[in-house]
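Of the protein chains in this complex, one is absent; all others appear in place.
Chain nomenclature is as follows: A and B, assigned in order of appearance, with residue numbering initiated at 1 for each chain independently.
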Amino acid sequence: MTSETLVEINDLNFSYDKRAILKGINMTMPRGKVIAIMGGSGCGKTTLLRLIGGSVAPSSGYVKVAGQVVHELSRDELFQMRRKMSMLFQFGALFTDLSVFDNVAFQMREHTNLPEAVIRDLVLMKLHAVGLRGAHKLMPAELSGGMARRVALARSIALDPLLIMYDEPFTGLDPISLSVIGNLIRRLTDALGMTSIVVTHDVQESLKIVDYVYFISEGVIAAHGTPAEVRDSVAPFVHQFVHGEEDGPVPFHYPANSYASDLRLGGRFA
Amino acid sequence: MLMLLKSGISLRRFHLIIREIYFTGVLSLIIIVVSGLFVGMVLGLQGYETLQKYGSESAVGTLVALSLVRELGPVVAALLFASRAGSAITAEIGLMKATEQLAAMEMMAVDPIARVVAPRFWAGVISMPFLAAMFSAVGIFGGYLVTVVLIGVDEGSFWSQMQNAVDFRYDIVNGVIKTCVFGVAVTAIAVFEGYDAPPTAEGVSGATTRTVVTSSLAILGLDFVLTAFMFRGMS
Partner (left out) sequence: MQRTTMDLWVGLFVAAGIGALLVLALKVGNMGTYSAAQSYTLLGNFENIGGLKPRAPVKSAGVVVGRVVDIQFNPETFDAVVTMSIDSRYQFPKDTFASILTSGLLGEQYIGLAAGGDEVMLKSGDKIMKTNSAMVLEEMIGRFLFNKASESNGDKN
């Protein structure tokens, strides 16, 4: 198991402006699996991805990717390592001044010296994998949200990375695009033997495709397990989250004074 | 800043610079040429009105050429460039940041400074002197149109007085130096504001406004300083 571990997170703490965002996170992510990180909005999921990608450095603890501690790498070493990972941003983050083809070809042109004919074939293969070979001439502005997400997916597998991180890949998609993306994540992970980390709050869709789930709440891992374990979990947070209940351990109301005192009931006018 | 210098030289990025010259330089041509023509024509009219009182209307060519080559060409072209191209650079980089394109690039192990910022910076620095030269040349042509063709000032004395008064080294080279300085200042401010913009709609619009305001002030301030150094003690 250890030899197959791609990402290892050990006692990771991160604070921003003295506000602790992540507290003592431990995770292991084996090769060839799809791992979901779930939690309410603003719980630090995206920050976790940024820590794995090395965009920010942890306050304490470490993230190891393929045996290297990310925040100890120099800029050049970090750039070397990032060639082995890629990230799918929430809305795709396609380069709006480049066509679909050039977007997918971007990394190949930047990082390799492949002849243009080879790049052309590779790009069309990647686009074929997401079903958009016919759209290679379009500009990003001409794509629907779901198509843009698929192009971004093709772009992120351009250099056959070991690790892909998905930041909210399901947000704002219709049910068809949503399951298309979900299935693509699963299929590509299996076909390319890479590891996928999916940050999401779309429980139903992601439980269908992932191998393991971590729940993060208020900066700590609240629960983790396989999808089956999670569905049957009786832990109050997980139950509330999986079944989408309005009130529970995560309260509906933002912390406030008591309702009665805010409305000045029994105060001046009594 | 060092990074900008280092990354700009790489030949691999040369086509990127050409692309950006198209956006900053070629697309600014119309506003530069039209403004230059009108500024020159107005200078010609006003200069003629004033000089005619002293019977020296043949010096109008000198007046138009010196005003344009020394001051108006570099300054007005740079101001127009700041509002046409500078704001576009800021908005583009700011939007790329707001839509996470720069973060995506960073995650693809491509340095956004080298890939996005540096080509725009170099394109601006290259375009600016050309634009200002065209502004001055078209402006002098505008002055020629109004005073020689329309009013009927003697063509020979228009050009010869101009050539006697305008010195290549002192007036034209100094004017070109000014435009180079303005080009560096405007594009540096534009790319910085774009790169530094908060990734929100207000952030990008605020940064665009700041680009125009800051670079306009920088142009005028630098112009004073440069003029003081270049033309001090000269006629």
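Going forward, a contact is a pair of C-beta atoms (placed from the backbone, for glycine too) under 8 Å apart; a residue touches a chain by one contact, two chains touch by 3 or more.
What you see is a predicted model, and the numbers here were worked out from it, not measured in a lab.
Shown chains touched by the missing chain in the whole complex: B.
Taking the complete complex into account, B:166 is the one of B:60, B:125, B:166 or B:185 that touches the chain left out. When you scan B:98, B:137 or B:180 for touch with the missing chain, the hit is B:137.
Contacts to the hidden chain, counted on subunit B, fall at residues 15, 18-19, 21-22, 25-26, 29, 54, 56, 65, 69, 127, 129-131, 133-134, 136-138, 140, 159, 162-172, 176, 234-235.
By our rule, only the chains that are shown with their structure count from here on.
Against subunit B, in their complex, subunit A makes its touches with residues 53, 55, 78-80, 82-83, 85-87, 89-91, 93-97, 106-107, 110-111.
If you check the complex, the residues on subunit B that touch subunit A are 92, 95-96, 99-101, 103-111, 115.
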